[in-house]
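In this view, the complex is presented without one of its protein chains, the others remaining in place.
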Amino acid sequence: MSGELLQLTSVAKSFGAVRALKGVSFDLKAGEVHALLGENGAGKSTLIKVITGAHQPDGGSIQIDGKDVGRLSPASARKLGIACIYQQPALFPDLSVTENIGLRLAQAKAFSRVNWSSRRQQAQQLLQRIGAEISPDAEVRSLSMPEQQLVEIACALGAGARIVIMDEPTASLTQKETHLLFAVVRELRKNGVGIIYISHRLEEIFQLADRVTVLRDGESIGTNRVDEMNEASLIKLMVGRDISAIYPPAENAAGEVVFSLKNFSCTHGGVRNVSLEIRAGEILGLAGLVGAGRTELARTIFGITPADSGEMFLNGEQIEINSPQDAVTRGIAYVPEDRRRHGVILEMPIAQNMTMAIHKRFFPGTWLRFGAEKQLALDYIRDLSIKAYGPEAPGNALSGGNQQKVSLARWLATKPKVLILDEPTQGVDVGAKSEIHKIIRSLAKSGLAVLMISSDLPEVLGMSDRIGVMRAGTITSTLPGKSDAPTVMAAALGQKGAGA
Amino acid sequence: MNAKQPTWKQNLFRHEAILLVVLIAEWIFFDAIGRNFGTYDNSCDILRHSCEIGLLALAMTPIILTGGIDLSVGSLLGLCAILFGKFWRDAHLPIPVAALCTLGVGALAGGLNAALITRLRLPPLIVTLGTFSLFRGLAEAITQGVDTFTNFPNSFLFLGQERWLGIPAQAPIFIGAVIFFWLLVHQTTYGRTFRALGFAPEGVRFAGIPVERRIAMTYVLAGIISAIAAIIYTARLGQAKADAGNGYELYAITAVVLGGTSIFGGTGSVHGTLLGVAAIAVLQSGIVHALQPSEMAGMLTGALLILALTSSVLPKMISGLRARKSALKLSKPIA
Amino acid sequence: MKKYFRELSVAGALGILLIVLAILAPSFYSPQPLLSLAARASVSLVVALGMALVIIAREIDISVGSMFAVCSVCAGLFAAMHWPLALVIVASILVGAVFGAFNGALVAGLGLPSIVVTLATMVTWQEGLRWLRQGEFVNLPDGMQWFGLSQRLGQWTLVIGSIALLILLALAMKHLSIGRFIYAVGSDAEVARLSGIPPKFTTFLIFVFMGALVGLAAIMNIVQSPQVDPQSGNGLELKVIAAVVVGGVSISGGRGNLWGVFAGLLLLACISPALTHLHIEAYWEKAIQGVIILLAVVAEGLRSRKALDHG
Partner (left out) sequence: MKRFLSYFCSLAVAASMIGCGKNSEAPAAGGNQTSNPAGKKLTVALLPKSKGNAYFISCQKGAQKAAGELGDELIFDGPTGTDPAKQNEIVENWITLGVDVIAAACENKEGISTALRKAQSKGIKVITYDADALPDARSFFVNQATPQGIGYTLMDQAAQLCSSNAEFAIITASLTAANQQEWQKFIEEDRAKNYPNMKLVAVKPCDDLKDKAQSETTALLSTYPNLKLVMAICSPGVPGAAEAVKQAGKTGQVKVIGLGLPNENKIYVHGGVTQAVVLWNTMDLGYLTVQAADALARGTLKPGDTSFKAGSQTYEIQGDNIMLGKPFVFTKDNIDQFDF
């Protein structure tokens, strides 16, 4: 167990105009858990993709066992014993669990024979080892998100990897599954495997990790032994300033109730009788783990998966929403979580993206008004200080933060009464992040009712006037905006009485 | 910053420019070696001959823009042609009424495609492959193959065979369709939605736009246009038979793709399609005037198609590499 | 059961058709004609198998008809030059493979959409062949028909051969990793790349294989008569694509299996003779085919939609 298992020196990577990694150095010893910490968009995922060979770095070197490996391809990375559990499971939806595991573990030799029985056994064992009750024959598309996560973990285990990367593996796991996972991780460590562990849950890092490296803004802020650190110091490292400082002050302009739900459910959407109220000028933060049903709730409100029971009120009047069209006409706006797939149409100019939701109103008789559109775009580019070379710029020429602003602009253009934000700052660099926060706050000031979903705990705490915590498809508790992290997290994890 | 020009538009521009050059080159070439090619008469013939396929290609453009495809237009042309004949001869309807009924049939047939594709979320390729057989089959079943409709009144044949104000009588309809589709695709929110659908159907749904209705619209339109094409076709040939429009769907798709519309949807243009149609039509006529066997036309069309595709890929590859390099240099102003 | 719903439903439809025939037109089951029918069907089966792989890998090849014609004529000419039978067979397969490789290179190499590429090659080969051969029949030497065997034996060879190929491929798809690669690439090419499977290589390989199979099918076709009709292969592409789709292979890749394709092909191959035996006029054939295709996909559509609604 001597020396570095993995050694990265000043690795750089850019996407178009965005510089995801600005020369990061990082090392991993055999038999240690090295936590990688950083806000969304700090460059963690990119770093991982570089290590797994999914991305080719633009600069820097990668050494394994002190040997320079040059350009890594996914295949060669696997041969070198690198396995990764991605945030979104990278599995074949059409194939069975056994096959997925098999394909991942077998060497890519085109004409070798597939031994199904052994593959099946192997799959079974691996799944048992992490205590997952999944049939090896199930088609992956039929599995839930956390189940797919577990399959991923099983793959990594089976690969007998010497370097295992876990990108927020517990994000969508239940407590039981999480504990099993920790056991697995510890076992791996015992066997001299090096583990790169990425998580937003500081408590996990203190339970599990030996060392922690903090990334910020594509740069490594420093590596420390975990036992020399505490939450506060870590957070300080992560965000570079004290939390309270970076969020615009929340003055509760408690207007009258604009929007409210009563026993609002969408069974196959996974939303169970939710009740909530949002006042004019108020930001209601929605905390909870991934898979707690927050996005599902938003989509149900917005009419993508229409509700099957419960009531919805807008300005006191009961309304029904069966499609996004209804929502838009009612003045409900939804800035979706998956910016690249739902928020912005990357190939189209940002001007066209901004008017996408107001075709009816903005283009009377469906005739396009290019001049007016350009003007509108220019206004938003100015107001939201979007960094782009013009209304003509296609979405994919913008950085994540600016894409998010475009997506925001699209919905501001609809002059909404209720604004639903789903992970508004996910994958956004720190600069743009605080700008977006300011925008949200000023919108609230202007009398909008804002519902803000976020997995980024500091954000929820910093922005919200009130915090709703969701678990298993319903709002379990509503806390005041000034609550502290442990309380919220406890509520999210469903630990009774913790903190509060 | 050298990312100043959006590349997708760049390619579009490039492609249509290239195609225009090709077209002009064809024209000059055949005018040089072909007998009486560049004459006004011949130009009119080229226009007349490309009307039906031109119409189908126009209708196909929005469909392909949305990332769909319609293999049934040719068969539908056949079905509409013979039904038009039946309405006129057997149901004794006056020509205009018969024509209207035919349009109705076209719309219905298009609606069938649309319903299967949007309601049941079936892949357009398969659905229209099925209706491709179905429509042709119905046409043959109704006429039992033998029945041929002919002896249409001259007033009607005028539409297909005579000149009006010096241009082929069917040209105004075609030009009308061109204008309609150009405005639809390039000047209205519909066209914009079609593109968006081609790029990211989910994204469009999240923008509160009725996706199904828009998609359905393109197929119904295609149905109606096929019906119009069927009527013009009947007028041009002076007969309606179950084999009308055999294989037209492939000509139309070829023209659209040659015109620079991506088969995956999103990018493309009506004027591109128009250029595509023209390039093929000129080629076919030119080959005959150059006294070359007409097989040549087919082979050259195929070759042209492959060239067009590759020419649209290579610049992307290059610009991709360039972007990668430039990113390193110009990151300062961004961060 | 649920997993193979589609395959079974097609097989069921085929079964019903066969039963109807057994009751209304037992003459359908007279052995010799049935064998001839099988021998003819085995040709399209071979092509359909290739097409199935192509479609499972989320591509499509509509140039098979033209390739088929080209291979037939080439093989015919080679045979007419009195090349030994084995050599002719190999040559035909090679010719097919080369044409397939051309498609493959454009699709996998340059990343062009397969439907357009093969549309272009389809037209080009077709017209080229007609231009060169003027549709002239190629007369084959005596040794060629039925591989020089007796007719009965020859036909059995074809049928058994194609079935053997079916079984082999089905096994390969299940038990060779390349087979799983094909499913993987069709299911999600990017994930395939991440798990170290070479998508481009796989795609290329499939097109080459498709071509080779077409070459083989061409041989299997020309040995059934003493002359080669250069028109043969017209419309083959639609025939096999229809069979593959009816057989339950998803046009969006990743799903379906060869047994379903087998059932689908038999179903479509039986329609035309069935119509004859049931004394139904020929002009209904196309319409009935269309309806069958639509029914097949609609069934699938309704089912997947139900699944979808159940979350």
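We call the chains A, B and C, going by the order they appear; numbering starts again at 1 in every chain.
By definition in this document, a residue touches a chain if its C-beta (ideal position, glycine included) is under 8 Å from a C-beta of that chain, and two chains touch if they have at least 3 such contacts.
Keep in mind that this is a model prediction, so the values were computed, not measured.
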item	value
Where the missing chain makes contact, among the chains that are shown	B, C
Identified contact with the non-displayed chain, of B:L83, B:I231 or B:L274	B:L274
Contacting the left-out chain in the complete assembly, out of C:R6, C:R193 or C:H277	C:H277
Listed residues C:S162, C:N221 or C:Q289, member touching the removed chain	C:N221
Residues in chain B touching the chain absent from view	9, 12-13, 16, 20, 23-24, 27, 31, 34-50, 52, 140, 144-146, 148, 150-151, 157, 161, 167, 175, 178, 182, 186, 233, 236-239, 241-248, 269-272, 274-275, 278, 281-282, 284-285, 288-289, 291, 293-295, 297-298
Residues of chain C in contact with the chain not shown	25, 27-28, 30, 32-34, 36-37, 40, 127, 130, 133-137, 139, 151, 155, 221, 224-227, 229-232, 234-235, 272-273, 276-277, 279, 282-283
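Throughout what follows, only the chains that are shown with their structure count from here on.
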item	value
Chains touching both chain A and chain C	B
Remotest chain, chain C as reference, centres from CA atoms	A
Top chain pair, ranked by number of contacting C-beta pairs	B-C
Cα-centroid distance, chain A relative to chain B, in whole angstrom	43
Whole-Å separation of chain centres (CA-atom averages), chain B against chain C	29
Chain C partner contacts - residues on chain A that touch it in the complex	52, 54, 73-75, 78, 90-95, 99, 102-104, 106-114, 116, 139, 268-270
In the complex with chain B, residue positions of chain A that touch it	12, 14-19, 22, 58-59, 217, 304, 323-325, 327-328, 334, 336, 341-349, 352, 356-357, 359, 363, 366-368, 387, 389, 392-394, 397, 399, 410, 429, 431
Parts of chain B lying in touch with chain A, wherever the complex brings them together	1, 3-4, 6, 8-9, 187-190, 192-193, 195-196, 199-200, 202-210, 266-267, 323-324, 327-328, 330-331, 334-335
